[in-house]
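Moving on to chain A:
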Amino acid sequence: MIDASATAVAVKPLRAQTVLEVKGLDVRLPTQSGILHAVRGVSFDVALGETVCVVGESGCGKSMTSLAIMGLLPNGAVRTADRLAFSGKDLTGLTERQMSDLRGDKLSMIFQEPMTTLNPVYTIGDQLTEPLFRHRRIGRQEAYEKAEAILERVGISGAKRRLGQYPHQLSGGLRQRVVIAMALMCEPQLVIADEPTTALDVTIQAQILHLLKQLQREFGMGMLFITHDLGLVARLADRVVVMYAGQVVESGPAKDIFERPVHPYTQGLLRCIPIPGRTERGGRLGAIPGMVPSLIGGIEGCSFRSRCPAALPRCANETIELQDLNGSHSYRCVLDAAAGNDAWKRNAGSMEKTA
Partner candidate 1 sequence: MLVFALKRFVVGILVMLAVSTITFTLTNVAADPARTIAGEGASAADVEAIREAYGFDRPIIVRYGEWLGGALRADLGDSYRQRRPVVDVVMERLPVTMSLGGLAFAIAILAAIPLGIIAGLRPNSWIDRASLTFALIGQAMPTFWFALLGIVVFSVTLKWLPVSGSSSLSHFVLPAVVLAYYATPTLMRLTRAGMIEVMQSDYIRTAKAKGLRTGKIVLKHALRNAILPLVSVAAVQFGFMLGGSVVVETIFAMRGVGYLAWESITYSDLPVVQAIVLTIAAIYVVLTLAADIMNAWLDPRLRSN
Partner candidate 2 sequence: MNFEGLIAGTIAGLVLAAGSAQAQQAENKLRWSSTVSITAPDPYYNFHREAMILNGQLVWDTLIYRNPQTGEYEPLLATSWKWIDDVTLEFVLREDVKFHDGRSLTSKDVVYTYNYISDPANKINVQSNVNWIKNAEEIDEKTVRLNLKSAFPPALEYVASLHAILPDGFFGNDGKAGSNGGLIGTGPYKFDEFVPGSTMQLSRWDGYFDGSPKGKPNFSEVEYRAIPDPSTQMAELLSGGLDWIWYVPKDQAGPLSTMPGVVVNPAETMRISFLSYNVRDMEGGNPLQDIRVRQAIAHAIDRDTIVKQVVGQGSTAITAPCFRTQFGCQQEVTQHPYDPEKAKALLAEAGYADGVTLDLVANSSRDRAWVESVAGYLSAVGIKTNVQLLQYAAASERMASNRTHLFMGDWGSYGINDVSALLNNFFTFTPDDMARDETVSNALKAAAATIDKDTRIENYDVATKRIAEQVYWHPLWTNPTTYAHQADLEFQAFPDENPRFFQVKWKD
């Protein structure tokens, strides 16, 4: 894992070219019972060659964030941002047409469900070559050759034969490889991978992760990896963004986050996974009791307070801003990070009783 330098300023990556800048991203969805504020002021950057992981529970807004970047939000959703730029180009002002020119070309996405992501009625070859025909001036034969090459590159044997097959004739792991290949067809600068391994067997998960890592290095692209699985984050991330209830609650270099989590939520998440060398053998894994609050309407104070073992009265009405810890690591909590407290150890007993 590559260390983020301690001397970097704010959430800026150290490494060369920033490919994606997100600042103050908001997503609102109208629902029957009111406006659902799915993403609230999210900011982070991704550089070429870098892997940024966004972690959080279901419904924390991480998928909405990725869809907002791609411009694929559902009908009626409203996206606003202080800055949303790809390779320095502002995305907020682009028309749908201009946006679609970018998608599948320089900016591509890998989705969660390999079983449903591919259109069941067209062949693999047909679906793989579509981005090429859309974004490149290319002949049919050449396109199929390239598709075959990329299929081989993502580790599919007998690629030529696969091109003529339909999705249902492929296993889940193979399909996900096809989906990855599809995202790479036009050699993108940034790939957004939304839980690409969640639906797969554990062994295949590892292969796919390995493949992604390898490909990223090879293509030198940036990767935004969305997941709820901290185990994956540990193996993949250069930097980590932890989201809760639509907000970034903590972000920083992966090493920092894993070694010195500050926000009680991050701490709680880490308690839920076994980490070699840190989790006691035979010890109990933790859980975060309680439920995510409704994001409909306004939220006052800290959104985590109802589940937080260290909640204080002031958490209920103060607006809590992100605090910078050391220039690259920031968090959203009233606790003093320097104290190095583990909110869960101290209060675990009382919380578990109420759970």
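Definition applied: contacts are C-beta pairs under 8 Å (C-beta built on N, C-alpha and C of every residue); 3 or more make two chains touch, one makes a residue touch a chain; residues count from 1.
On the choice of candidates, all candidates are chains of the complex that A comes from, given by their letters.
All figures in this text were calculated on a predicted structure; none of them were measured in a lab.
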Complex partner of chain A (touching, any copy) among 1 or 2: 1
Touching residues (chain side chain A, partner candidate 1) in the complex: 70, 72, 100-105, 108-109, 111, 113, 116-122, 127, 130-131, 134-135, 166, 168-169, 179, 182-183
